[in-house]
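Only one protein chain is missing from this complex, and each of the others stays in its spot.
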């Protein structure tokens, strides 16, 4: 058996957390270093996996534990595997996880607990992306929710809403979402087991059976999953947790949440809901597209009215996820590619944005845009990071988010015509609010009260360097991203189009 | 050999400044002079390569019809054999792009050089050069692009550089607002362009220029006439924004907040004419749709006139130049719209020289007067700054259209093209605009450089790094028009769409345009130089009070947009936000509140007294037992569910 590399990636942060348990809690620096090492191991290995994955062959690689029964009677195995869709997400998680450790470098309130929870959070998110078993997927998803609540409530900040409210809203919303999801999965399990005779929870095994479910079953099962994954990806109108939650959460949680956790919704939509229930997907696709487009325009307008930096980015991430939903609804190769790629791009960009806002807040003790101005003079590196994120947010070519958006536009315009134009018009409003936030924060006359501010330096630079590099490299070499995603999307699309031709007959 | 190398490696032309950008940002930033040398050096090398490549193109007539194209896959989606979407990056060299490549790199080199003097001692000197290098790279990438997506990317990148450079003085609120305005206005236009590109990609399955031009020639096989018209109009929205055409011209005058070399390079010579270049590149599309051509022509003609009227009343030297740029680009669009790609690009070519020259001259003045921009407060500068003043006069003669200066030949070409195409209204508009142009330009020249000196000013001539570019560009402003004289039109032979046009030489138009230009200059002379007290000018402003105020306030278009933005966009945004927190979030919180209220209701039953609980529990058991005793097995199984 090969070296279980995915398992190592998964467990490296857990190992770091375990070590931290035994380190005295006063050793702040040591805790931070351990967390950094743990996430770095995962990052390095996932980079290795990303670049050694054989894109010509495609399919599942680095398989682990497909013969490792977890719950035999339910057909659950501890099945970890990577394909072209999960690898970008895994890499994204580790990029952001690693950066998040450094974005939280200045936390001095109970750092041990903070970093242990952060490690668990990262592990949970990674687990959802490499699990190839529906049960394991859900398990890791639930692992994610709890640390977030604790982290928001203890290390969060209260602005428009209290951090307790924010944490509660975030957690309960996600749990309600996952309840729908769970109901859908259980029903799916019952139906497929009845059809196949043998229980099998692995994605591929289940999909082969599920794709043959009757049209009616697929439609209502997909609806349940759409609500579940939809509230996770902040699909309109299930989005209202997102701005409040991000505003209340500490920087690292906002980064991971907006960067990757949200993407579990999109990932699940593509790899579970659409893959397993193509007939249901094609039934709901127009509705999804409408919801996605509403989300784009609506959240962009919402962001325009914000004066709190984190709310701006919070609404903006809802808006960007609208594109992902639109792209999934297209159900073609270009759209699915665009959906996954846009999730990656938005993850990098949102994480960079939140880390920069976190630093601004740490230094100025405010996020209220009218209270700021001229920071570009006092903290130029911070300004560079902020502007890079802002430019990526408005889809500037040359940064990673442009090509994904372009592919989504092609596919959306092709499939939904005039409707998609409303979504595409979102780029104008995005430019408006992003530039307004950037201009009012960074430019204009410097304020004397911020003259003493120190620019980000040392470890604080890590998020900017890591995520900024990805932004630029991904922008100029989109094939690095798209060849990978394409190798996962093409077989998936082939499977669903086959299923659409013969499926839904039972 | 060298020429061959340059042609095969034309991608080096944008790559070198891009490397300079990286080098300056990461390595040489602390050393100002070194950064400047890197920037200027790389651009000069690009210029050499571009010149060689252009030489190669202009010595072989084949390239007119069959451009030299090489491209490589950038990314593709779908199966490798038959991708759903294939995007390439590549280089397309033909006379148009070779000319443009040479022009951009040549002018950029001298403007970079000029910047060394102009930016002397400014904070962020190295950063300025890094931005300039990035701009150079993006602009050259735009020029040599072999497909429209690549072009769009560069198009946006030059927009980014424009944004960064307009807002270069980050501490100034006006610069910040101008930068934002520029970006957002161009964004609105790019939205249209993007839709056009998406439609092209969807309908024709490619964005490569060569393939598109083949397919669009037979567009009936793919789509309808209505659709292709719509696409052409959408594509044209991009140039409207980028090239500052009415009604999206508002950003360009504000863009003068940036340092003057930026105005010269980006907002006069290169970036703003990217729109003209784009229309020229996609001429095969517009050519199919007469109504779109008509739109281009009318937009151009109207903008030319409209901006010229505003320029008459403006007081700041760079604003006058900015409106003149808008107006001149209108000429180029007009030329393209009436079907003469040759004349449009010819005017772009000459304009790049004389307008860059004038901007640099204005920069030299501002440099000397410590950024006092009002022409009414200048005067008599010719004595202290002879080189600046006389080169500026050359520029003024060129733009006014006095032979043998460059602007005359290109403007004449446009007028002839408009007349030849039977666009008499547009011709009249363009001719009248020529008169206005001469008038407002010379109004500025007389006010700033001649007449009495303003005793408050202590001007001095600029250093050689600034005057050398002035002299070089002045030489250009005199001579570059000779390429396209009506008697021997080399330009029209090489740079054209379709067959070269050989009409009879229209001496009437030629003489008419000279007369108009001379009249404009003479009017400016009588109003602003002969009449030392400028009484008549003031009286005229009073006579035409409302008109004057309307022109001075730029037809209140900025105010209209501002109102639209604040009242409508922000108001709607506010509405959406309130809806979000009160309705959508209200429902969410309502569900939470519902759970809490039901809890409040139900907690009555939770008395906390153990014995109550026991009693209820026991009664429950009893009830189940009774039910089981008195009904059959069916109820039992119902109660106990699946438990066996």
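Every chain is named by a letter (A and B) in the order it is written, and numbering of its residues begins at 1.
In the analysis below, a contact is a pair of C-beta atoms (placed from the backbone, for glycine too) under 8 Å apart; a residue touches a chain by one contact, two chains touch by 3 or more.
Quick note on the criterion: contacts and distances are computed from a predicted model.
Novice: Quick one: the chain not pictured, UniProt calls it what, "NADH-quinone oxidoreductase subunit K", "Carbon-monoxide dehydrogenase medium subunit", "Heme exporter protein C" or "Sulfate transport system permease protein CysT"?
Specialist: "NADH-quinone oxidoreductase subunit K"
Novice: If you put the missing chain back into the full complex, which of the shown chains would it touch?
Specialist: Per the contact definition above, the missing chain touches B.
Novice: Return the single residue from B:1, B:82 or B:610 that touches the missing chain.
Specialist: B:610
Novice: In the complete complex, the non-displayed chain touches which residues of chain B?
Specialist: 603, 606-611, 614-615, 618
Here, only the chains that are shown with their structure count from here on.
Novice: For chain B, which residues count as touching chain A in their complex?
Specialist: 73-79, 84-85, 149, 152-154, 156-157, 160, 167, 170-173, 175-177, 179-180, 183-184, 187-188, 190-191, 194-195, 198-199, 201-202, 569-570, 572-574, 576-577, 580, 584-585, 587-588, 592
Novice: Using the touch definition from the top, list the residues of chain A that touch chain B in their complex.
Specialist: The contact residues of chain A facing chain B are 169, 172-173, 237, 239-241, 244, 298, 301-302, 304-306, 332-334, 337, 374, 376-377, 391, 394, 396-398, 402-403, 406-407, 409-410, 413-414, 421, 424-425, 427-429, 431-432, 435-436, 439, 442-446, 478-479, 482-483, 486, 489-490.
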